[in-house]
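Every protein chain of the complex appears in place save one, which is left out.
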Amino acid sequence: MTDVSEKLLIVEDLSTTFATAGGPLPAVANISFDLGRNETIGIVGESGSGKTVLSRTIMGLQPRTNVSVTGSVLLDGNEMVGASEDFKRRLWGTEVAMVFQDPMTSLNPVMRIGKQIDEALRVRLGMSKQDAKARAIELLELVGIPSPVQRYKAYPGQLSGGMRQRVVIAIALACSPKLLMADEPTTGLDVTIQAQILNLLDELKERLHMSVVLVTHDLGVVATRTSRIVVMYAGRIVEIGATRDVFANHRMPYTRALLESSPKVSNASHTRLITIPGRPPNLLKLTQGCSFAPRCSYATDKCHQERPELQAADQPGHSFACWNPLPTTRGDSAT
Amino acid sequence: MLRYVIRRILMLIGIVFIISVGSFFLIHLLPGNITAVIEGPGASPENQAKLFKLLGLNRPIYEQYFVWIGNILHGNLGTSFISQTPVVTTIGNALPIDLEIMFLSQILAFAVAIPMAMRSARKPDGVIDRFFSAGSFTMLSVPSFIVIILLVLFVSIKLGIPHTGPSSYVSLRGDWIGNLESMALPAITLAVGSFVVYFRVLRSDLIATLQEEFITMARSKGLSQRRIMWRHAFRPSSVALLGAAGVNIGGLLAGGFVVQYLLNIPGLGYTLIAAINTDDYLLVQGIVLVVSVGVVLINFFFDFIINIVDPRISRE
Amino acid sequence: MTDARQPLLKVRDLKVTFGKGSHAVSAVAGVSFDVYEGETLGLVGESGCGKSTTGKALMRIVEPSSGSIELDGADLAGLKKGGRQLRNIRTRMQMIFQDPISSLNPRRRVKDIVAEPLDCWKTVTGHDRDVLVSDLLSKVGIDPAVYGNRYARQFSGGQCQRISIARSLAMRPKLLICDEMVSALDVSVQAQILNLLEDLKAEYGLTLLFIAHDLAVVKNVSDRVAVMYLGKICEIGPADALYEAPAHPYTKFLLGAALEADPDSPMNAQVLEGEPPSPMNPPSGCRFRTRCPNATEKCASEEPQPQEVAPGHQVSCHYPLSITRK
Partner (left out) sequence: MLELEEMALVERPEKKKPLGPLFWLCVGWIALNIFGAIFANVLPLQNPLYQNYSAINVGPSLHHIFGTDDIGRDIFSRIVYGSRVSIAVGFGSMVIGFGIGAPLGMLAAYRRGRFDTILTTFMYILLAFPAIIATIAVLSFWTPRSVFKIILVIGLASVPLVYRVIRTATLSVATKDYVIAAKVQGAKDRRILMKELLPNIAPIGISFLLIGIATVIALEGTLAFLGLSVTTPTPSWGNMINESRTVLQQNPWLAIFPSLALCLFLLSLNFIGDRLRSHFDVTEVKL
């Protein structure tokens, strides 16, 4: 029990497969990682990489039908995989909560925001109506909403995107969860608002002593705000390690491609971007080999035939899945 | 919100005006000598002259309209030349029966449709959903006049339950159990037609709503399925349901007429058909006017409810 | 040096107002700029700043309420809506939209989509048309033999955007307006499309107006950049100079908030507080003053006019930041 409590979250060999008309779709395959207390981990991938499905599977929020989950998710000692909805419901909100991608759709449009915060407090914590309201206003203040008493009565439609995302965060924090899953929390927001929200999440994490899983497609979001990152491609982890190691000493060609193909403010104008050809694979038609092989310039026959497992890199905690990894000592081309 | 209500009320006044014009001209659509047509063959010349004066047929048509509408605003819809009773009295006797049927049928329809739609939406395309959907689909294709015939055939003829057959209407004033019995078949018939519409509309909206992110959000708060369904999914899904109810109640009238006609229940529908068959045009005109305005008011009422249920609508 | 060239597009005091009376929203509140032949002008700003509306007003997709738009000396703003002259001018300027999927009719074949302008104008018909369409499709990296007969709904976002580009090039336009054309795409696909755009720009001699919210993307493709805030341009200048030494406080905050994919980049030391005011009721004087740390009474009473702080670098601010180059 003691060694379990050191880590807040332990994910072991987690796979999520959807049954679709086109056959089984392995959205998430053989994922293992863990997360310490008060730590922030980033999960990075493009659309279709399985990062959103992964975050929902960890919470046990996957759809109820046509899906099979194997492996193990230990959340503060509680096994989430295969647990009943009732069991998971007791953990949702108090152990783990989620901030969703699109604040336009994640709030109930016909319910006053105050009520949406109250609800969790009253149902889960058994607070009285007055206490819940007072606490809800406190929470609104905590997430930086101006004049919270008036906003308590507002409908989501009366708030801007940034404000709504703050409300979503307030709801997630209502029952003081130990783990916050943030699924692309700033994707739909403007840069200046994005900076506000990310700073807010950082601050709250320290203040409330939470752990955070930050899921995003944007390497910029995770670069300075996580201690470790997981890079996903086609439902699998292709590289994992301390953020600095992954950025500076990445070994997997996909990680490099991701870094180099994103334009940078510091680039001179008309800098030619380095691209990877093609698109992410169809998960219904995966081959035996490495999923990235068809787009990889280093791919050999072996890559096409045999899937690489994660192997340790030089730095502790840093591993990658590649048969032909990039050399360790390279120039400072990463930044 | 206030702006919205004012706009709707202005529109309502416009619609009622158009309805009144429409009903007014119904009389003037009649071919030939209007007074003769209205009073039927063999009407006495003095009666014809009386009607001529009443309708003010010697004056310009717009003046005739204003005289007519003025009378109506004073509660005078004219006096039937067939039964010699004021039209208002006849309508006043018949209307409560319609309201009772409507009320019973809607309670019944909602009481069945809402839980069924929720059950269906929980697992779309599951066994229960397929069964419910197929059933509602079949019922959609059975017009109310067939439903009532089948019900009469089985309930009153085969089972012999009292007060359910034709011409066995019991007034509410006398014996309320008998009244309820005589209202059962009409209410069930109209409920069947309404239920199909409500079930289908609510089911498809609930399915869509349950896929929304805010439902996942509600789940992630640790709320129970029941609570999510009633507190989070039902209200945003009920806008189309209420809209359908508003429209449907208007549409039900035709079905209501059929049922009353078949069972000889002296509601507005029965009275209207009887009036048509006896060429009692003033009564027809009065009923058309009253029912049309009633339908418009019902629609207005439901629109108003929709605005309370979904604050997004009036904000747009 | 840019001044020596001819402006291809000259926009003066463009205004777009939606709604009437007390509900009027001035989405674009007087915007002036030039786009020179062969260059790329980036138009950047946050949502609601009016950058997309500006692009659409140039195409007359939304109607400008006042101002002039001159393309190659011909005024567009005055042309009759829906008239032949306006339709004609659209062969010389084209637009690519944000949502790649919704910009293609799902029930038409790719070949017909690309050929749409040709079929409208009957400039190239019959066999020549098919050859030209195949050529355009190959140019944007879509194999016409394999994909030409497929329906648009079968393609992914990146492919749809390629098809959109092919369609926009069919009439060989001079000016291409790109409205957030890569913001819906994944990074790896985005890079492909941006490179493709640069290649085609060179090959077809295009002039681009590149509208986007992503500062890094804009920097990578633009020669000059204009920054918009609440319906007005607050700063315009050469891309490298403007990014290196922003003269307008808003630009500085915007750049400060942009995230770099680099663990060593400084955390946003100074974050812009609050949110933009509503365009229904914009602040008096300088529109940025309500959020600006340097604002004084002058900013409230007097609207700053564009002033030149360096060659080709204009800023609308009473107190421009000093632009001492690093």
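Chains: A, B and C, in written order; residue numbering restarts at 1 for each.
Please note the rule applied: a residue touches a chain if its C-beta (ideal position, glycine included) is under 8 Å from a C-beta of that chain, and two chains touch if they have at least 3 such contacts.
Since the structure is predicted, the reported quantities are computational estimates derived from the model, not experimental observations.
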- Taking the entire complex into account, which one of C:36, C:97 or C:229 touches the absent chain? C:97
- Only one of C:20, C:80 or C:107 touches the unshown chain, namely C:107
- Message: Even though one chain is hidden, which residues of chain C still touch it in the full complex?
- Response: 59, 61, 82, 87-88, 90-91, 94-95, 97-99, 102-108, 116-117, 120-121, 150, 153-156, 164, 167, 171
- Task: Can you list, in ascending order, the chain B residues touching the missing chain?
- Result: 11, 14-15, 18-19, 22-23, 26, 29-30, 137-138, 140-146, 149-150, 152-153, 157, 200-201, 204, 208, 211, 240, 243-244, 250-251, 253-255, 257-258, 261-262, 272-273, 276-277, 281, 284, 288, 291-292, 295-296, 299
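The working rule: only the chains that are shown with their structure count from here on.
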- What topology does the chain contact graph adopt: line, ring, star, complete, or other? line
- Approximately how many whole Å separate the CA-defined centres of chain A and chain C? 32
- Note on the structure: Between the Cα centroids of chain B and chain C the separation in whole angstrom comes to 55
- Task: Could you list the positions in chain C whose residues touch two or more of the other chains?
- Result: none
- Residues of chain A touching at least two other chains: none
- Under the touch definition given earlier, write down the residues of chain C that touch chain A in their complex. 46-47, 156, 158, 186-192, 194-195, 198, 213-217, 219-223, 239-240, 243, 253-265, 267-268, 271-273, 275
- Would you pull the chain A residues touching chain C in the complex into a rising list? 46-47, 160-163, 190-196, 199, 217-221, 223-225, 243-244, 247-248, 257-259, 261-277, 279-280, 335
- Message: Residue numbers of chain B touching chain A in their complex, please.
- Response: 123, 212-214, 216-225, 227, 231-232, 235-236, 309-312, 315
